[in-house]
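Here you go, one structure.
Every protein chain of the complex appears in place save one, which is left out.
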Amino acid sequence: MAQLTYRAAVAATLAHEMRRDENVVLIGEDIGAGGVFKTTKGLLEEFGPTRVWDTPISEQAIVGAAMGASMAGLRPVAEIMFSDFYATCWDQVANEIAKVHYMTGGQLSCPLVVRGANGGGLGFGAQHSQAVENWAMCVPGIKIASPSSAAEAVGLLAAAIRDDDPVLVFEHKALYGSREECPDGEHVVALGQAAVLRPGSDVTLVGLAATVGLCRQAAEQLTGDSVDAEVIDLRTLVPLDAAGVLASVRRTGRVVLVEENPGQLGWGAGVAAILAEEAFLDLRTPVARVSGRNIPIPVAKGLEAAVNPSVERVVAAARSACDTAGPAAEMIRN
Amino acid sequence: MAQLTYRAAVAATLAHEMRRDENVVLIGEDIGAGGVFKTTKGLLEEFGPTRVWDTPISEQAIVGAAMGASMAGLRPVAEIMFSDFYATCWDQVANEIAKVHYMTGGQLSCPLVVRGANGGGLGFGAQHSQAVENWAMCVPGIKIASPSSAAEAVGLLAAAIRDDDPVLVFEHKALYGSREECPDGEHVVALGQAAVLRPGSDVTLVGLAATVGLCRQAAEQLTGDSVDAEVIDLRTLVPLDAAGVLASVRRTGRVVLVEENPGQLGWGAGVAAILAEEAFLDLRTPVARVSGRNIPIPVAKGLEAAVNPSVERVVAAARSACDTAGPAAEMIRN
Amino acid sequence: MPGPGMLSEERAALQRYEQMVFIRLFEDKVDALYRQGQVRGPAHLGQGQEAIAVGVGSVLQPGDYSIGTYRGHAHALARGTPAGAVLRELLGRSGGICGGKGGSMHITSLEHGYMGSYAIVGAHLPIACGLAWASKIKGTDQVTACFFGDGTTNIGAFHEAINLAAIWGLPVVFVCENNSYMEYTPISQVTSVPQPAADRAPAYGLPSVTVDGNDVDAVREVVGHAMETARGGGGPTLVEATTYRHGGHSAADPADYRSETEVASWKERDPLLRARAALAADGVSEEDLEVVTARASAETQQIATAALEAPALDVESALVGMWSDGSAQWRN
Partner (left out) sequence: MPGPGMLSEERAALQRYEQMVFIRLFEDKVDALYRQGQVRGPAHLGQGQEAIAVGVGSVLQPGDYSIGTYRGHAHALARGTPAGAVLRELLGRSGGICGGKGGSMHITSLEHGYMGSYAIVGAHLPIACGLAWASKIKGTDQVTACFFGDGTTNIGAFHEAINLAAIWGLPVVFVCENNSYMEYTPISQVTSVPQPAADRAPAYGLPSVTVDGNDVDAVREVVGHAMETARGGGGPTLVEATTYRHGGHSAADPADYRSETEVASWKERDPLLRARAALAADGVSEEDLEVVTARASAETQQIATAALEAPALDVESALVGMWSDGSAQWRN
């Protein structure tokens, strides 16, 4: 076991997978110098320029080249520095990579990974702070992972690289500095399995990436109100562990979905819709969501905090769901 | 009143608005020749090349130029021939147009429209058949309209052009040939107001663009089962007439959301989530969705039909919601 | 089969001619079936442009990659893709090369190295780079040929792809089929240089290479040379081949934005007539040439008959095949 930061966990996993499989090659901007988030540090030195390919600022070429190479049998891992930049190569991701296996009747496959920094909290502004895993969830044919901790970064990235389908890995930039014990050697977290990080009986808090931390903190605070919250880390959106969430919600009867996506249309809406269809009888209170506000993300500290989800908002939503003496009381039927 | 096809309604409205306001200019591929869907027929002839601008195949330049021109006071209407191609200029739409007003503290505005052909049903395949209004709904800062008929095409497009914010208009390509009486002269449908096309008391069917027709047909069929369905045409996703849908659902207690978006994450999930949060006590049965399957769209006729929503699926969902003697019975609590 | 008395190069030339004739008749047949309402979705045909697909195809080796567009029937067929499976794909019958999921715009034959037809303009140029990049990394001597149109030279993906191929010295030959039109708009009206591809080559440190795209031998020579360069580690070439599509942008397009004289003048330069004249000049008999045409015609007819009789697709197949394990589950 080694203490690793989330960013080092990414670099270590890339190295591990590159040692394991010579078909794993890296492509991206400034990755040779270690990457702007230091997630590829040391890899050019270890693997040389035939495995680590520095590119021009050409996101379409980067992702398109990864696609072509994967069709020819390699397992490229492309970096999109900030996930907001997916917009500059969205055709390659949404229209080509996601569809080519299906539309060729299964002839071509894309065992590739695209990874990069996602999410807000660091004052990077409207064009460098978005959580855009909802964009990807709109498009059938791509898998979506988003680790909430260093150890998960290891396990999910390894699984993504080994998967025979295209996987987008959304690393959360506010977590890069977070540190945790990471298993040595092989550590692979199967895609499509949510983790129950804290069992609880009163309310289910569901998070992804950075919002998992909000859920955990909220759960701590809620113990003060004698609310016993279960915390679920979704880990992947596609495949989605709907059964895991449903099982928890059926037990607790209450749920707060905590997403950084704008509530207008984020993964929280996707999960809420499933609950509304399939856990309707089991819910004791309405589904609650804590989402990013439906607004671009501002830079100034207080302003950004007002837009992004917060522990306070999670606690309030959970309390309102559980507080049988409060305003939610009349809404509880069972 | 004139009988117009949906495609002619688009052309007529563009002409009407161009006559009304000389700041309205058109930009797009092959629009001078009338456009591949004939939605700009006759406009180059009437308005000349200083109002109708034929472009190279350069979607980023098209949408970016529209943005810049709108910042300088024009009211450009850009055509993106097939909405799938938004992927090639998604940065301009999602990261620039949607955000520039907010991130400049209100200094710059983008009173522009981007319009084009959306949706499936004609065998155009995975890259030319998507309903991608869900992509746009993921991004705060853009308005979204999608007319279900020729008269609505007139009213919503006119409203979009006159709006001071950016509006994406998703015309449904399977509706272009549909024909209807359209009001002469001014006809503007305010953005953000859903229409109740058929009042009913048992179940609310909510559609958008081509799925409105599915809802109407389903409502007809359901009368045979003595089910009185209310049909709502959402018309716009942003602004969303959530109040209109909530009011209907509070009355009927049952809802089927009928979307062409993949159910994985489409507007149906967005509306379902709102209902799960805000109409929980009023729902007599679980929220039901009929969505596009979570798969790319195939070409062959029967295959495409199996992926897209159908009248049969709407009828079945509505029946299941209403059939108190059937398997949904035990789910009805009120 | 060309007569046994012929020299082998002469035989090969006659085979190329036969391929061109076959592709022409195949496209004509698709056009006819389209008009009968048998082809679902759009069909972008390539009559008039056969010399490029066949010329390039003739210098590709087995194991090489090629990749093209929605106007891709010829490119698939020129690699040996079974025409029956292509036609069944267009008709939505069982036995289609993509199982009815791809249709006309997405014809693909992995087995023949034809790595797909793509329907978003420009999108496949970066993908072509990726194929060539894989060959470079693996150290094989495979070459990738990438077909695209004149209109494609104005989209961003073109620029990013050619630059990447150039800096990495990728073994890819970009073949621009300049047929003078994007859809309805003349390319000259929307392009800042007269030769949309060749005049851009220097912007990537590449020489300007043009070829008469209606002359199959010229295409062979120029592209063959580019391929040998690529195979030898000399990097990419951007070739502009001048040609013309006899029909509209797609089978649905009457193409009345073009003058009759323009169309007529290009039909005089029909690549099939040119190839036939060249063969005749080289001493191939009228009889041998007629045999070729008759055989291609019979084959087309036979393929069409069989395709129209093929069983319908299993509709349930629509709901599988999204993931590489054959499934389409996105949640549990």
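Worth pointing out:
Order as written gives the chain letters A, B and C; numbering starts at 1 within each chain.
One rule holds for everything that comes next: a residue touches a chain if its C-beta (ideal position, glycine included) is under 8 Å from a C-beta of that chain, and two chains touch if they have at least 3 such contacts.
Bear in mind the structure is a predicted one, so any value in this text is a computation, not a measurement.
Note that the absent chain touches A, B, C when the full complex is taken as a whole. Within the set A:17, A:241, A:259 or A:304, the residue that contacts the chain not displayed is A:304.
Within the full complex, the residue among C:19, C:81, C:142 or C:191 touching the omitted chain is C:191.
As for the chain not pictured, it touches chain B at residues 25, 50, 53, 55-56, 58-74, 76, 91-92, 95-96, 100-109, 111, 140-141, 164-165, 192, 238-244, 274. Where chain A meets the chain that is not shown, the touching residues are 29-30, 32-33, 36, 54-60, 84-85, 87-88, 122-128, 264, 293-296, 298-307. As for the chain not pictured, it touches chain C at residues 154-160, 162-163, 166-167, 189-193, 199-200, 202-206.
Keep in mind that, in the parts below, only the chains that are shown with their structure count from here on.
The residues of chain C that reach two or more other chains are 96, 100-102, 106, 118, 120, 123, 156-157, 322, 328, 330, listed in rising order.
Within chain A, residues 91, 95, 102-103, 140-141, 238 each touch two or more of the remaining chains.
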